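One structure is given below, encoded as C-alpha cells.
For this view, one protein chain was removed and the others were kept in their places.
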Amino acid sequence: MPRTGVFICHCGTNIAGTVDIDKTVEASRNFPGVVHADEYRYLCSEMGQDIITKAIKENDLDRVVVGTCSPRMHENTFRKAAAEAGLNPYLLEVANIREHCSWVHKDMEEATPKAIALLRAAAAKAALNEALEAPRLDVEKRALVIGGGIAGIQAALDIAEAGYEVDIVEKDPSIGGRMAQLEKTFPTLDCSACILTPKMVEAAQHPNINLLTYSEVDEVKGFVGQFDVKIRQKARYVDPVKCTGCGICWEKCPSKAPSEFEMGLSKRKSIYVPFAQAVPMVPVIDRDSCLYFRKGRCQICEKECPPQAIDYEQQDEIIERRYGAIVVATGFDQLDPTIYGEYGYGQHPDILTGLEFERIFNASGPTGGKVVKLSDGKPPKKVVFIQCIGSRDKARGMNYCSKICCMYTAKQAILLKEKVPDAKSYVFYIDVRTGGKGYEEFQRRAAEEHDVAYMRGQVGKIFPEDDHLVVRGIDSLTNRNIEIKADMVVLAAATVARGDAPELGRLVGINSDSYHFFNEAHPKLKPVETHTAGIFIAGACQAPKDIPETVSQASAAAVKAIGLLSKEKLQGEACTAEVIQSDCSGCLNCEAICPYTAITPVEIEERYKDGVLKRTVAEVNPALCQGCGSCAVTCRSGSINLKGFSNDQIMAEVDAICLQR
Amino acid sequence: MSSANVLMPQQATILDITEETPDIKTLRVVGKEGMPFDFMPGQCAMLSVPPVGEAIFSITSSPTCRECLEFSIKDVGNVSGALHGLQPGQQIGIRGPYGNGFPIEKMKGKDILFIGGGIGLAPLRSLIGYCFAHREEFGHIDIVYGARSPADLIRKSEVRESWAAEPDTSVYLTVDAEFPDWNGHVGFVPNYVSELAFKPEGRIALTCGPPIMIKFVLQALDKLQFSPEQVITTLEMRMKCGVGKCGRCNLGSVYVCKDGPVFSLDELNALPSEY
Amino acid sequence: MAERNVESVNKVREAVSQDLLGGRIDLLLGWEKGHYWWQSRPLFARSEADLEKLAWDSFCAVNLSRYLLEELKDHDKVGVLVKGCDARAFNRLLQDNMVRREQVILYGLPCPGMLDYNRLVEKAGGAPLEITEENGRVIIKVGSGEQEAQRDDLLLDKCKDCRYPDPAVYDQLLFSPQGEKEVTERFKTVEELEEMSAEERFGYWEKELSRCLRCYACRQACPFCSCRECFVEQENPRWQGRAYQPSENFMFHLVRAYHGTGRCIDCGECERSCPVDIPLQELNRKLIKDINELYGDYEAGLDPEQEPPLLTYRPDDPAAFSEK
Partner (left out) sequence: MKKVIAREKLPELWKSLAAKGPLFLPIQEGPVVLFQPWSEGAEANLDAVNTAVSAKDVFLPREETYLQYRCSGNQLELIPVENAEPVIAFGVHPCDLKAVEMLDKVYLDQEPSDELYRQRREKTTVVGLSCREPDPFCFCNEFGINPADAPGADVMAHLKNGLVLLEARTDKGKALLDQAGDLLQDGSDEKFEAAEVKTADFGLNLEGLPENLKERFEDPVWDELYKSCLGCGVCTYVCPTCYCFDVEDFGHEGEGQRFRCWDSCMYGHFTDMAGGHNPRAGRKERVRQRFMHKLQYYPETFNEIACVGCGRCLRSCPVNLDIVQAIKALGGETVEQR
C-alpha cells in the first residue's frame, strides 16, 4: 500500500466557491492508501508548496495527489515541490478540480461529489505511479528559420548575433517577403525598401547566417534539440557561385511571364530576379515559361552569360541538416476578392487590391512609380477605398479583423494625394481601427490634411460606366444612398494564412486555428511558442500583424530559440511509450500512427519448442517519443504502455470513478 | 449449509510481515479463533485478497507451531502481488488445508536430505520444523539450500543459526555466483549436491525449488544412486479449487491439489509429464 | 454434383500435388471430408496419401489462412487453398505482418458460396441424405423423396452477401473467376438497427449477447484477431471479467468489433462459428458501413497495399481538430 497525501487547493473562490473543501478533504482521507489530507487557499503559493513539502517529510508520504487547476498550469510547480522533499516528481498526480469541475458547475451539491470522484481517481492512479527519470538530450547548436521575410530576417539576425548558426529557408528566389513589395510604411512613411534592404544584406553577409533561397522544407523529423530536416533546394538552373548578377541574361531573355512580385500587374522574363534589390542577386529560370524548357530551343541566356553560369542540367538538391530549434515565419497571403462578385474584382483593370495598389506607387513597379490607371495610363482623380473585404465577415469571409488595412489605406490615400494632388479619396469603412503608436494621429492627418473622405458604410455594387467605375453604397450614419463615379477602386482584401500553411504545419508538427494561422502555445503567456517544443512562430503566419509587431515577435522568437540553443542539455520526455515485446504481435500499426517516427520494427528471438523463432516486434525510441499516446491506443493487444499513463493506471482511474461506493 | 461449501474462505488476519528478499515476504496469518485449521507439512492453503482473487500457497510454518500459519510468498502474480501490498492487521480470506503433505511415515527412521532452492524452501521449512520437533523419529538431517544471490536466501538467520545448531544436523548453503559479501559456497544447488556426494543408503531426499533446479537435482540424485522411491518432490500448478474439481492441475487422473503436491519420483514417473 | 465434384477435386489435387511432392511447399492446407458429407474440415497434407483425402465441395467453409499463424512456425513454405474470403483473410494477415508473402503459395479457388446444413434440413423438412447440384439448383434427397431448391437459397449467411467470391490474391487461379457480385442486402440489417432508438438497440444487443458463452470461437476463427495475447485474457489490467453479465458481454463483443474497424474482411467466420448464433456480423458490418461513410469505400483485405483508413491521415478526414 502506498502512503498517499492529498492536498486540495481553494484557488481563492475559484474552487472553494463551488466545491465543499472540507467535505472533499474528509472524503479523501478514506481513499485507499491515503494517510494524510490537507487543504490550502492557494496551494501554488510558496506557503502552499511548503505545506506539501513538509507533509511529505513528516508523514513519510510516497505519493502525492493535488486537487488544483489544470496540470498544464501548475503540474511543474507541484512536481518541483515534491522533488524538494526528496520524492520523484512523477509520483505526484494532479486532479483537475478547477477546469474539470468547479468552473463548469454551479451547484456545490453536484460539484463536490465530482471533485471527490476526480480525486479518488487520481489517488488510484497515483498508487500505481512509478518513479520516472527524464532523459537528458543533446542540443544541436543551430537554428532553422522558415521564411525569409522581415520576421525571418529579424529572427535570424538576432540568433546569429547571439553566436549561433542559422539557416533561412525561403521558397522564393530572394529573401525580403511582403515588406519588399511595399512602397512606404505607416505611420512614418519611411521607404520600405530603404529600411529593409540593409537588413537583407546584413543577413546575407552575416557569417552565422546561411541563406537557402528558392528552397522548401520537405521533411522535419526528430524533436526539440535535434530536428532532422530535409530541405529541397530547387534547381535555379544558374550556378550561384559563377553568377555575378550582371543581368545580361534577363535582358536578353526573349520570353515573359507575369511577375509574382508585381502581383501579376506586369511581366518579368523567364530568367529573372524578382526585384532589383533581390538577395541573392542570382536569377532563376522559370521552367514553365522558358522556351528552352518548353520547346528545347533558345538557350540565349546560356550563350550570353559571361561567366557561363547557366546550367540547364541542374537538379533539385536535398540538404539534410540537424537543428536545435525552428522558427516558422512564413507570412501571409492576401484574400482573392473575386469571391465578392459585386465588387467586380478581376473584371476591370482599375479595381485593385491594396497590395496591388502598393505596387503602383513603387518606382520599380508596373507603372514605374507613376500613379496612373492601368486601363488608360491616366492619373486617377477619384479613388474609392473599400475596407474589410473578407475581414470581419462572418457569412462569407473571415471573422477576424485584418488589422493592417485601416492604416495602409490611410497611407495610400496620403501617398495618392502627394502623387496626384488633385485626386480625391473616399474610404468606405465599418470602423477605423488605429491602435498603435502614432497611428491615430496618422489616420487623422489623412482625413484632415489630405482630403480623404471617410464614409461609414458599405458598398453594394461596383460597375463600369463610360470611362469610370460607379460605386454604389450606403452611408450608414445618414442612411443615404451614395454613388461615386470613381476612376479607381482599391479593395482592402483580408490578410489570410498562406495557402500551404496547413501542409507546412503538418510537416513541421505544429497546429493551426480554424483559419490556418499557426497556434501559439498560450495566447498570453506563450505567444511565440508552439505546442511542439523547440518550434517557435513569428510574424503574420500566426495572425495579421503590422511590421513593428512582426519584428518584435521575431525577436521574441529568436530569444526563445537562443535560450534553447544555449542549454548544454535538454530534459527529455519522461512519459514515453514502451512496448511489451513478449505480447507484441508485430502488426506495426503503431509505427504507422506515430507522428514522431519514434517506432521502428526490430527482430527478436524467442524460444519455440526446442529451438529459436525469430519474429518482428515494435520498438520505441525514447528519445524521439513525445509521449502522445497514439500508439498505446492503437495497440489492440495493449502491448504498449505509456509510462505515467499505463493501461493499468488508466483502468485504475476508471474503476475508481465507476466503482465508487 | 454454506459452511460446507469447500470454496468458502474463512476470515483471517495478517499478524505481521517480514521482508525476506526483494521479492519474497513472509506473512504470519491467524484465523478468527487461533489456528484456522490443522495441517501436515507440505500442505497448502488458498489465500484470498478481494477483489484480486485467490491463489494457493504452501504453508511454510511447522504444524508444531500452534500460534499461526506462515506463508513465504514470492511476488509473481496478481494475488501474490496484492498480498505483498498489505499491511499487518489486514484481514484476508483463507481456506484449506489442501494436498497430501509429505509422507512422514515413510521418512521415519531414515536420514533426511533436504534440497531447496530459492522460494522452494517454503514447503520444506514446514517439514524441517516438524522433523526438529520430532527429532528422535529421524536420523541425520542434511539441509542443502541455495539461491541466486545471498539476498535471495530466505530465513537466513534461522537456517544458519537455529538449524545448524540442531543436533545431528548439517546445513549447506550456496549461491549461484560470487558476491562480495559472501564467503560461503558458490555454485548451483544440483552441483553442490553432487559434490557433497550423499549416500543413498537409508536416506530420503526431498527437493523443492524452481523447475530447472529440480530437474538437475533429480539427475544428480540419480547419479548418486538414489532410487526413485527415495526421492520426493513437490509440484506447482495453477489451481482454483484445491479439491480436485476445477480441472486445472491434473496429471492424468491424478490431481496435484488433492493427490499431490508431494510425489515421490517413482509416482511421478508413472504419470504424464505434464508439469 | 458428384461427377463435377470429382473432376474439380482432381484439378485441385493435380495443381497442388506437383508442388507438394516436388518439395516446392512443405505443407498444403486444404480440406478433407469430416464425419458427415456436409462437413469439410481442414486437411494438413504432407504426403500423396494425405492428398487422396483432399476435398473441394460446397461445404469447405472453414477459412484455412488463419492456420498459417501456427504452421509457418514449423514450415518454411506452405501452400493454401483460398476462396475469396480466405484470400482476403490472407491479405489481412499480410497487412498485420503476421505472414510473409514469400513463405506462402496461394491456390485460388473462385467460390460459388458454401451451403448451410441447417438450411438443407429446413428446405428438405428433415435430415437430408444426399444432395446433387446442377446449374444453380440443388436436389436434396430425403427419406421420403426429393426436394429441389435454388442454390442461392441454401447458402451460409456468410456467403449470401459475398461481394468478392474470387480470391483477391493468389499464385495460381485454379478455376475461372466468378466475377464481382452485386450485393444489395449487405447493410440491410444494419440499417434496420440504425433506425431503432438507442434504448431499443441496447435492448436488442443485450438480449442477443446474453446467449454468449464466452467460448471465443468468434475470436479464434477470425482473421483479424491475431494478437498474441487477447485483451480478454490479460491480467494487468483486467479488461474483461468472466461474469456473464451484460456489461461483460458488451465489453467483449464491442471491443472485439472495434478492433476490427477497417480491418474486418466481412468473411463471417465469427458468426458461423458461434454455437448460439449471435448475429456478430451485424456489429462488424455496422463498423464497415461507418468506415465507408466516413472515409470513403474501403474493402479490407482486398488490396494489402491500400492503407487502412484508420492508419492514414488525410487533411479532409472528417472531424479534424482544426476544422471550424
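Chains here go by letter, A, B and C, matching the order in which they are written, and residues are numbered from 1 within each.
Basically, a contact is a pair of C-beta atoms (placed from the backbone, for glycine too) under 8 Å apart; a residue touches a chain by one contact, two chains touch by 3 or more.
Not measured: the values here are computed from a predicted model.
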- Which shown chains does the chain we cannot see touch? A, B, C
- Item | Absent-chain contact - pick from C:Arg13, C:Arg219 or C:Arg256 | C:Arg219
- Per the whole complex, from C:Leu21, C:Ala127 or C:Leu254 the residue touching the absent chain is C:Ala127
- Message: If I consider the whole complex, including the chain that's not displayed, which of B:Cys68, B:Cys241 or B:Leu268 touches that chain?
- Response: B:Cys241
- Had the left-out chain been drawn, it would touch subunit C at residues 34-36, 39-42, 44, 62, 66-67, 70, 127, 208, 211, 213-217, 219-221, 233, 241-245, 269, 272-273, 275-277
- Contact set of subunit B toward the excluded chain (per top definition): 1-11, 13, 48, 50-55, 76-80, 87, 89-93, 211, 236-238, 240-241, 243-250, 252-253, 272, 274-275
- Query: Contacts of subunit A with the missing chain: which residues?
  - Reply: 32, 655, 659, 661
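Rule of thumb we're sticking to: only the chains that are shown with their structure count from here on.
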- Note on the structure: Averaging each chain's Cα atoms, the one nearest the global Cα mean turns out to be A
- By Cα centroid distance, the chain farthest from subunit B is A
- Whole-Å gap separating subunit B and subunit C, where each centre is the average of the chain's CA atoms: 50
- Gap in Å, rounded to a whole number, between the CA centres of subunit C and subunit A: 49
- Of all residues in subunit C, the ones touching two or more other chains: 236
- Message: Using the touch definition from the top, list the residues of subunit C that touch subunit A in their complex.
- Response: 73, 95-98, 226-231, 234, 236-239, 259, 307, 311-312, 315, 321-324
- Query: Okay, in this complex, where on subunit A does subunit B touch?
  - Reply: 1
- Message: List the residues on subunit B that touch subunit A in their complex, please.
- Response: 85-87
